[in-house]
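What follows is a single structure, written as structure tokens, with notes after it.
All protein chains but one are shown at their positions in the complex.
Naming follows writing order (A, B and C), and every chain is counted from residue 1.
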């Protein structure tokens, strides 16, 4: 059978060594009434047949050309350097466990240490952890940090936080027992003001001003940021944010129908002991050689159990590795270039869309990065028409916001070359 | 620039260290009249644009579904276990050079030693080398071994050796200065009788009888074999062959439009010092630890120069590794199973094809393995019609044999499931 | 061997990679963005070339032990072989490049895969529905407790306690606390199973659920599970199954049949999705009928031959993460299940149990075995017997690293002093198990003959034992440019 290693003879030898006649002699503790006759699943397939079946399922999906994908909403098509895949496919990385034994895990540990540094640099904050599941749970973890740190009972959420992140936050709040209120008016009950920047519609918030408001009320400021945008936009650390979180999918990860991606979290030095999850730190051996270890574990579930800062154990280490490779490949210039190309193309597209009949920019005056909301007549119908032309148009946001029933957000990245923009505009001009 | 590592500053430092003002100071030996102003090629592209361009070229090819590919002629679609790709993508294997320094190349050396053993076992002969370029050059190398070993001036080739192999052999013969004659009647001038088994049409030769004929005339017998078929068919070593060669593509390598594939060669012990190319042997270090080294190098160009057994230096090591992984994955039972499935499906297809109007088996009485010749009216037209239905039908062999103008050879492997066979037959029944 | 940090390889004048130009008229952000929204100082990302980058990560990789090269008997983590075909499957463009917000009519293949995976998991653990959303085991625990919480609330009950055995994994109490529950610990008996008496004393109408692992973290099957389930249900509480040890049971018995109401599974353990040096994993949760209304939304439904995402679930606890789960891991797990089939999965669990008992037998007399066998898929030994020589579980672990083996889980579960928790899994050959047993023997012998030398091991790995205490006292959690660090150094 695939992936099993014992020959019938091996099994006999091992059973004999145990003085057992059959496997049943080893399962004596299992009540007879519970023993299954057979596992009710189809019999196994050869690898050839398995892959044929899986390929069939993959073929049941329609993938749009990356050039012609203008839909984001938290997941974006971006150029992924071949280096990312080449590193992630190294079995020494992807078949290792959480690095509990540092002497035999320096590769993973150093890679995480580099990731922590990269995220800290990107967000402009002192410390970042080894990764979280995704952007949504990262927001929830940050909110809980604030609740514990301030001892206050509510978390305030500014408009247009990703609706799924908000939903997840509400779930954690219900469980943990704190309130979630929408608005930008903190009170003395407010543990944190959480805002996304750029927001779900793509619009850039004035981080400095929001931080000021939060701090004025004694609340923490939590920014949920787009990592690519930080090559151009003020970093949370620059405008006084206390905690920065976000989704790292754009840093070298494929959309993969929504996961696995990677959440990141960074904070000011004084909050470090409230951080959830793994932290890697520098250490030295008897000969003074530098190495890396999991550290400050007194925050974590395996040590503190119910008093831990979070329950997270397995995180998204390999996805964090992808992000590290991506950021290292790009460097400051590359990342800025990617961000700027995305920014300029999005603005070029916005300008052209605005000229189309029955299409208007929702907020012509507000600054945006590479995604922006557009109001268009029968938006759903027109988006469907685009699909028929092989174009994945903007994201209709009406499902989340009744007031935006006829609005879609369009985004551009380095993959949407000028010709692709023309194809989109052309298709919108001549619906057929 | 991609793949370069020096920053402008690095270059300056190095030049300064050399007391050179510019690179020109290091190129003083190049006559001014030869210096190029610029290299006349398009400017470089980003990886993203490069890959887009390459993908465009790949999209300019039409790949037929493996299930519906019935064309062989020396290159076959077969199931390739994911393990093969996973091993070949290990940089420690694919970015190493020929293992000149054994202490730092044991991975490659042991893998070759295993390959040599696998090929020796498969062919039933004592010794195999580390690989050759392909099946065609393997035939030529074997012929030259025989010419040198016997000191005789001609090589005799039995009918239906792969026409391209024959053409390559003629080229080597012209250069080296020996004759190539077609037939099965060796004389005292005959160094070797070369035969393919199964032959180019797929028909199984009586190896024992051909070997007898060759040996009776004091010639060597060289068999060009299909490695998969050897799981079922008598091995050259079993019927007294002196040298076995062949093409290893079917052992885990993709068609890749004809290359890279891998040639193999095996022989009887007494011929070992006439073998071309690399040989790996067991060795031991000062502590008695077992290791592997390149050995019997006195046969090779870097030692013997013009007296070497061959000029080959770089061979097809990584392709040989693929073959090793494939054979090790399959084991004797797996390989036999693959061969038997191919055999039975080919015979099922032959039986059904024979029932079609204006279709007949060329040699209904002769045994074949998994490929066989069929005579059909307007073969080219009918094959083209199959392509329109997404089926890559048999190989028309008229381009090589005027007498077989309306003949095509069809093959089956484990990929051509029964439903695929029906699709082919159905398509041939209703041409539309 | 050691490797510099990418930041230390960086050169300030490295220009960065070649990238496409914008090709549009719009001015660069630097000119058009309002000043107060602009970043002031560029992040200090490394500036290195692709060849240096690949060399850097190539060397880092070589510093790791991993399943691909080393036996990795890390108890409770099920480090079994990760089929390479799974990786090929997840990388198929039809899966990898699918956008989560595409119209369902264009993602039928993905939805069908998830629907079929749900059905397969239901069959394996014996539940009615499964949510594939949770990203890992702990996330699954929390998700299940949220559903149980919502269930009790829907019945107008406020149950604020969750019972957790003293042998439980740390995530159990942590997840309960994160969910607002008060954690009450239940003691284990001398036989290593949960003490039914102690459980009885702690069961009352305040209790929302009992969290159990079965086989428990000692690798022992909870013989009295049926009685336990009855007791728990009698008080109206729910029984929760921590699926980290499911690798012992496939095709042998099912948590659902034992009376568990909610069950999490670690696809990165039982179903061979790789651990990636700490994730990503996937922690689907299965539930019985009465918890079904509370499942996270969306669920995946098949309606007249068509798959769809159902968001209209009024009693749902809502989604527990963005989108639909770690889809890439779901593809891997489903590929594995297709290849194994029911027969294969059952054989896998039998082989896992056989291997653990065999290895346990080989270690008798070498290490302490505080509990009676047979064990299930893993067992917990103790290095207590080497204590007189000043040797601890940690030393045994390091000695095994020195000999080319990753170390078993140590100091867990907490109820066994000097615990050495060994899980061989079904994918290690008898030859490997024998060699490992000999290595443990060698370490035990060294503990007696030359404990000091053992204290110094490992000596042939990239680094020796690292001073974790010092590391935690003055944590250095990131690289800083020399200038900045200068001031700090002691």
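In this text, a residue touches a chain if its C-beta (ideal position, glycine included) is under 8 Å from a C-beta of that chain, and two chains touch if they have at least 3 such contacts.
Note that the coordinates shown come from a computational prediction; the quantities given were computed from them, not determined experimentally.
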Missing-chain contact, candidates B:116, B:190, B:250 or B:423, resolves to B:116
Where B:190, B:250, B:315 or B:423 are the choices, the one touching the absent chain is B:315
In the full complex, chain C touches the hidden chain through residues 1, 9, 18, 49-52, 54-55, 58-59, 62, 68-69, 81, 83-84, 339, 404, 427-429, 431
Listed in rising order, the chain A residues that touch the chain left out are 1-5, 7-10, 44-49, 81-83, 85-86, 91
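What we mean here is this: only the chains that are shown with their structure count from here on.
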Maximum distance between Cα centroids and chain C occurs for chain B
Dist(centroid_CA(chain B), centroid_CA(chain C)) in Å evaluates to 45
Rounded to the nearest Å, the gap between Cα centres of chain A and chain C is 19
Residue ranges of chain B touching at least 2 other chains are 47-48, 81-82, 86, 91
Residues of chain C that touch two or more other chains sit at 14-15, 17, 19-20, 50, 54, 58, 83, 85, 87-88
